[in-house]
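Of the protein chains in this complex, one is absent; all others appear in place.
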Amino acid sequence: MSAHELKSGPLEYRTQEGRMSILGFWIFLAAEVVLFSTLFATYAVLYGRTADAPVPGELFEPGIVLVMTFLLLTSSFTCGIAIHHMRRGSVKGLMTWLIITLILGLGFLGFEIYEFVHYSHEGATLQSSAFWSAFYTLAGTHGVHVTLGIGWAVLLLIQLAKRGLTTVTSRKVFIISLYWHFLDVIWIFIFTSVYLIGMVV
Amino acid sequence: MRHKRPHLQKWLALLPLSLVFLLSGCSELTVLDPKGPVGQSQKDLIVFSLWFMLGIVVVVFALFAFMVIKYRNRPGRNDKDYDPDLHGNTAIEIVWTVIPLIIVIILSVPTVTTLFDLEKPPESSSDKEPLVIYATSADWKWFFSYPEQDIETVNYLHIPTDRAIEFRLSSADSMAALWIPQLGGQKYNMAGMENTLYLQADEPGTYDGRNGNFNGEGFTEQTFKVHAQEEEEFNDWVQETQDEAPELTQEEYDKLLAPSVMDEQMVFSNTHLEWVDHGTNDGRDYAIKRHRDAYQELLHLENEIKGDDKHE
Partner (left out) sequence: MKLDEFFVTGEPLVYGGMVSIVLVTSAVIFLLTYFKRWGWLWREWLTTVDHKKIGIMYILSALAMLFRGGMDALMMRIQLAFPNMNFLNAQHYDEIFTTHGTIMIIFMAMPFLIGLMNIIVPLQIGARDFAFPFVNALSFWSFFFGAMLFNISFVIGGSPDAGWTSYTPLSGAAMSPGPGQNFYLMGLQLSGIGTLATGINLMVTILKMRAPGMKLFKMPIFTWSTLVTCFIIIFAFPILTVALALLTIDRIFGSQFFTVTGEGMPMMWANLFWMWGHPEVYIVILPAFGIFSEVIATFARKRLFGYHAMVWSMILIAGLSFLVWVHHFFTMGAGAFVNSVFSVSTMLIAVPTGVKIFNWLATLYKSKIEFTTPMMWSLAFIPSFVLGGVTGVMLGMAAADYQFHNSYFLIAHFHYVLIAGTVFACFAGLEYWYPKMFGHKLNERIGKLAFWFFVIGFHVTFFPQYFVGLDGMPRRVFYIIPEWMPLNVISTVGAFGMGVGFAIFVFNIYYSYRNSEREKTGDSWDGRTLEWATPTPVPFYNFATVPHADKYDAFLDMKEKGETTFEEEKLEPIHMPSNTGQPIIMMAIAAFASFALIFEWITLAVIGLVGVLIMMGIRSFDYDEGYHVEVDEIKRIEREARGL
């Protein structure tokens, strides 16, 4: 496979292995799109089926959700800056911006956990009705993805510190940046179709 | 390579033949022996499609037999018949794309019209109002409520002939399907929602009905008998039931809802719709709230010979 190595272009695309991994990850993201679409469809079908539990309009708080959205969108932007530094060959810049990204992600998670705890205190739990089951599963699946992404990025930071930028580490960082942007896109859909609609209707 | 005689196509050729033979004896098959307009329209559709399918099968089998016999590798075969690079012919490929497409279109038309017809009561009895019967499945028995007559039967059904029956289907618990093959096809019974199924019997008689959709241990025995009677006889039966049958209490009904197989038939001079309609959102969890724990234990159902007299 070494025969396919390129001498120029972005580091992560230079080896055949790197190119295949990135293509493979794009395909994986396509599968993730299907997975989230199914969850969105489930949510849409079960919308309004709150049984005896509170309705979303009573619980959703615009303030928290706006802060969460701001944190995650900003983290996507800082993730982009991190990749920009990687392309320039700056390990330090890359690591700095990646850490900022993770801190923003952790902030998002913190608010999400607070939100979930708050709702369940108000009587809307996973078990209380079909609607709330769908809500927690959809938002929770996104949250679990963010958590896994943070754990994964921490592992990559250690590898970056140990090995610097190679075709392998740059490929890994590039892939996690794709993942992070993807989660951002999913959140935009959750924000609009779950929170905005839930607050308005 | 030894050249085997191609036994294959010989017995394969027997298949369409056997199909013809078997079809000639098919008038006895339940689904192809309907006793009402709904079943009749479905039978007509099946038979209509069967002819096309038979045609396709005959064409493909003939072509197949021809190819396999003619082009088998045998000693002394004419080499002119062998063209290893032949790999396409646009004209013929268009032909065998278009012909199936036409067949699909021809089959679609009666399918769609029949589908829409089945959503309405049969034409032949349009002078009379359909008789409304709530058919409720509960693990593993059937409740039939006649709201207009204010009577309820368990595990059997009386219907008048030459009058459309409007079944309102629902289930107290698991999903079932009301199926009376000689009167027409099935539809699902589900908790918390109501399906409408129109059926009609034109000939008096006793027909087998059952749950068509697997719903657990007692599924096999969730059957019932349909007694189709002339209008007058039916009215007599209604009158008699109203006068003589006992009242169903909510307490007794709740007991009956427990998951169990019940061979006996019951009849009451009121309906359970007075306190619950399982087809509504409010009634959807009525049974499961009461009998959730009953599913922990199995019934260990075996085929008892006495089960057979249910089928006569």
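By written order: A and B. Residues from 1 in each chain.
Here, contacts are C-beta pairs under 8 Å (C-beta built on N, C-alpha and C of every residue); 3 or more make two chains touch, one makes a residue touch a chain.
Keep in mind it's a predicted model, so treat the numbers as computed, not measured.
*Asks:* Which candidate, A:Leu23, A:Val117 or A:Val201, sits in contact with the chain we can't see?
*Replies:* Considering the complete complex, A:Leu23 is the one touching the chain left out.
*Asks:* Out of B:Trp179, B:Phe224, B:Tyr253 or B:Phe268, which is the one that touches the chain we can't see?
*Replies:* Result: among the candidates, B:Trp179 touches the missing chain.
*Asks:* Looking at A:Val34, A:Leu66, A:Ile113 or A:Ala161, which residue reaches the missing chain?
*Replies:* The missing chain is touched by A:Val34.
*Asks:* Residue by residue, what part of chain B touches the chain that was omitted?
*Replies:* Where chain B meets the chain not shown: residues 1, 3-4, 6-8, 11-12, 15, 18, 22, 26, 28-32, 39, 41-42, 45-46, 49-50, 53, 56-57, 60-61, 63-64, 67-68, 71-73, 77, 81-89, 92-93, 96-97, 100-101, 103-104, 107-108, 110-112, 114-116, 118-119, 139, 169, 173-175, 177, 179, 181-182, 184-188, 190-193, 195-196, 208, 210, 212-220, 281, 284-285, 288-289, 292, 295-296, 298-303, 305, 307-308, 311.
*Asks:* In the complete complex, the non-displayed chain touches which residues of chain A?
*Replies:* 1-3, 16, 19-21, 23-24, 27-28, 30-32, 34-35, 38-39, 42, 45-46, 49-51, 126-134, 136-137, 151-152, 155-156, 158-159, 163, 168, 172
In the analysis below, only the chains that are shown with their structure count from here on.
*Asks:* Just give me the whole-number Å value for how far the CA centre of chain A lies from that of chain B.
*Replies:* So the centre of chain A lies 48 Å away from the centre of chain B.
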